[in-house]
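Data first, discussion second: the structure below is written as structure tokens.
For this depiction, one protein chain was excluded, whereas all remaining protein chains were kept in their positions.
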Amino acid sequence: MRPAASPLRGSTAAAIVFGGLAVFGVGLVAASFLADDAATRRHDAAALVAELALSDVALFTEARYTRNPSLADLHTAFQDGPASLEHFPTASLIVAPRRFPAGRLDAREE
Amino acid sequence: MRAALERRRHLLDFAVRSLARRPAKNLGLTAIYALIVFVVGSVMLYGAAIRREATAILASGPEIAAQAMTMGRHEMSRDADVAALKGLRGVRRIEPRLWGYLWDSAGAANYTLMVPPASDGAHAVAKGEAIVGEGVARARKLAPGKMLFLVSPAGKFLKTRVKAVLSSESALVSSDLVLVEESDFRAFFDLPPGVWTDVAITVTNPREVGTVAEKAALKLPGHRFVTRSDMARTAEALFSWREGLTLALVAGAILAFALLAFDKASGLSAEEKREIGILKAIGWETRDVIAAKLFEGGLISGLAFLVGVVAAWIHVFFFSAGLFEPVLKGWATLYPRFPLAPTLDALELATLGMLTVLPYMAAILVPVWRTASADPDAVMR
Partner (left out) sequence: MITLEGVTKIFNQGRHNEVAAVRGVDLTIEDGRVTVLRGPSGSGKTTLLTIVGCLARPTTGRVRIDGEMVSGLPERFLTEVRRRTFGFVFQKFNLIRGLSALDNVVLPALPLGRTHRPLIERAQALLDHFGLADRAGLVVEHLSGGEAQRVAIARAMINDPAVIIADEPTASLDGERVAQFLAIAEDLKRSGKTVLITSHDPRITEAGLVDRLVTMADGRIVEAAP
């Protein structure tokens, strides 16, 4: 009794799995891009930013320096003391502004 | 040529068969691997999408924001400061801004209270009216026509009727906004007339921003000037790989990969060594053995990468990275609900791919090569 009609070769099975996943992935990405209407959406949001003269995103509304990080005081993160630990969880996600803007408080060369 | 291809195919067959001998262990390994890729991939995709969104939207914001500073802390600007800036050359418009933060115990969230600039007709509010962001509307269950009551820390009371709710398309920048009329604002925060939170400057020539900022600094030495590139840089730095939580996550993932690889690299089991000895004894060369083992490693890590990345894509762009929301919200109750545009950063993904696949394969290589190079006669004993 011969074994059942040649079971799937390992390399073929691997090719099918990987190929299938890759095709699915590419299709997924393509579908996402095709369905996307970012242009219109961003237009509305950009218009609002221009009208209201906004400067930062409203992602982290926990504290002053997380809500408007680009306008934050130089020292708010350390307001309780120079070695004070970070209060707010989301402050670990965003970076304090590195470049000190022009003005008398500028601590480095532009 | 044909033989070389066929040889590789045979070795791949063998690798798959080999993995299939311990399906539970290998599937489990792939699953864990894929999970790590999923988490890191999600962070990467989400970060890239947010950064792109933020940068694109904020590009139309003011070129310079001028803030008064006292002892390193923010100070209100005065009419005199605004007047001093009006004479500057290269400036198209000077717009003093009035805005501030308010903790609302009813909604248990921070809002940004703001007076829309006089030039903004679309969002003009009358006394007793307010336009709110979609996050505020959600927190306080508001709709146009409903009443919104706010209490300041000093005990001042503000009663407004909601005129409109800002669209969720702009939620990323407007979710926590409450736009009110100027006299309402000043009465609420106990501000005298003639003081402003900061000043927004629009320049005629965008390339002159630096020069204008410098000249303005000379006019107002007590002020600092935040340029749009500073704001853009901040937006870019959101979810920067090099900082904070993202770094911790990535470091954790690298550590996990390293552990997996170390487990592999620390040596082969007796069974594996025996098998390699057998393969050598029946005529396999060292390079054949290595190729087969590398295929095994590549199959696991490659599959883990593909599955992890596809899952991450679905998570971020079809489920708005729902798993991250609790982390990203932190203590802020308000979290903007906004659609994320798909963004594909090929370089980042390629880096993740290399991070997933290469160390694992390299870790397999060392002990296999050592065992496979030895004379196979040990298998006879």
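Letters A and B mark the chains as written, and numbering starts fresh at 1 in each.
Keep this in mind: contacts are C-beta pairs under 8 Å (C-beta built on N, C-alpha and C of every residue); 3 or more make two chains touch, one makes a residue touch a chain.
Remember, predicted model here, so these are calculated numbers, not experimental data.
The chain that is not drawn here is touched, among residues B:Glu75, B:Asp120, B:Glu182 or B:Asp288, by B:Asp288. Screening B:Glu208, B:Glu236 or B:Glu275 for touch with the missing chain picks out B:Glu275. By the touch criterion stated above, the residues of chain B touching the omitted chain are 2-7, 9-11, 13-14, 17-18, 21-22, 271, 274-275, 278-286, 288, 373, 375-377, 379-381.
One rule holds for everything that comes next: only the chains that are shown with their structure count from here on.
Centroids built from CA atoms put chain B at 2 Å from chain A. Considering their complex, residues 9-11, 13-14, 17-18, 21-22, 24-25, 28-29, 32-33, 36, 38, 40-42, 44-64, 66-67, 69-71, 73-75, 88-95, 97-106, 110 of chain A touch chain B.
Contact residues of chain B toward chain A in the complex are 9-10, 12-17, 20, 50, 53-54, 56-62, 65, 67, 69, 72-74, 95, 97, 101, 109-112, 114, 116-117, 120, 122-123, 133, 135, 166-167, 169-177, 179, 198, 200, 210, 213-214, 216-217, 221-227, 230-231, 233-235, 237-240, 243-246, 248, 299, 302-303, 306-307, 309-310, 313-314, 317-318, 327-332, 334-336, 339, 341-342, 344.
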